[in-house]
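Heads up, one of the protein chains got dropped from this complex, but the rest are sitting where they should.
Then we have chain A:
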Amino acid sequence: MHMTRLKEEIGLIAPSTTVGSGVLIDEKKENLAVSKSRDPYVLGILREFGVYVALALVLFIVTAIAMYLGKSQPLTAANLSNIVYQASLTGIMAIAMTVVLITGNFDLSVGSVAALVGVVFLMTVGTLGFGIAAILALSVAAFVGLVNGAINQFLGINAFIVTLGMLTGARGIILVLTDGRSLNSTDESAVAAMQLFETTRQPMNVVLYCVGGLFAICGLVGLYRGSTSRVRGVFALIGATIVGGMGILSGPRDTVANPAIYFLVFTVVIWLLLTFTTFGRRLYAVGGNAEAARLAGVNVVGYKIFGFLLSSLAAGFAGLLYVSRLGSTYPGAMQGAELAVIASAILGGTSLFGGSGSVLKSAAGALLLVTLTNGFNLLNLGANYQGIIEGVVIIVAAAIYTVGAGRRR
């Protein structure tokens, strides 16, 4: 019986309790007059879990082709952790971008801000040391975010335009600071600190157990709460089993690079914030209907500026990771990164009109993009074709989310 109900909710079989199509309208039971509209089940499920399904599908296809071509690329925990590592910079920015989009705004300046932070950091790390230089560089990012937010909120200029200007302007500042030349740090202690920050690896099974445990808790809570969250609970439990299984299978020498862990932690923290706190609820409300939120006593301006601030800080953090990884930077670093970041959020089904979006899905979107790129490299498809296929994937994803138009977060 329990399984039957689950299947009903997931939409595998038609509900057994309601007979026929609901033509029985009792004159006295007026409640029936307002019956709930439902999407077709398949489309609904696709919209709800599509990006996860797509991610799994692409992973399997890429693996299958690679193995067929004799280029061994088994789906090991080590390989997966590598994908998470490659997606970490885009992913961290995509999480914050999702928050900006939820508040009904837009941030094009993340690539430039990341590069600017990298430059400021590299210029000062030799004299100030890692910690102070990082704080200084992140303060620059915070300042940029506040300027974006203040211009948008107090002057009422569209976020698209403000951040487009910032994209160009910040890149200009980089050129002034570097005089068009690339930069690197030669200070030995600074290089060591940068490596400690970026290149250190952690034991993989511990990380996997943590993630799996989190999934399991969410899944059980979802099952316990019942109704609509039950489907999510089932998916979370499936995820927990897979992740936990990989934890057991991963060898004792498998490790995860730090940026992947930063990405995971940031995702989880923002997800918890958005899902379970009043702060998160108000953030959605501000994007969904700013005036209604204002009349309900919410500090709309503050929430919207917070979005920009978080986005710039996340971009700054990504910039630190970038320069720490390479030990150097150049004026054109991370140019165009904002496009991959926005694409990730769109793949995750975030609405460009505000009020809806999920950071978990945006994270999956970032992973999906990296997996695709990996696949292309593996198949020797060359950069010429990558753009075409990525473009198609993004538009198809947006089409799936839009067709039928039933928007619900």
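As a working rule, a contact is a pair of C-beta atoms (placed from the backbone, for glycine too) under 8 Å apart; a residue touches a chain by one contact, two chains touch by 3 or more; residues count from 1.
In this section, contacts and distances are computed from a predicted model.
Among the names given as "Ribose import ATP-binding protein RbsA 3", "NADH-quinone oxidoreductase subunit L", "Cytochrome ubiquinol oxidase subunit I" or "Molybdopterin synthase catalytic subunit", UniProt records the absent chain under the name "Ribose import ATP-binding protein RbsA 3". Contact with the chain that does not appear here is found for just one residue of A:Phe60, A:Phe279 or A:Tyr385, A:Phe279.
Between the chain not shown and the residues A:Gly156, A:Pro252 or A:Gly297, the one that touches is A:Gly297.
The missing chain lies against chain A, touching residues 21-23, 25, 27, 30-38, 225, 227-228, 276-279, 281-282, 284-285, 288-289, 291-292, 294-299, 355-356, 407-409.
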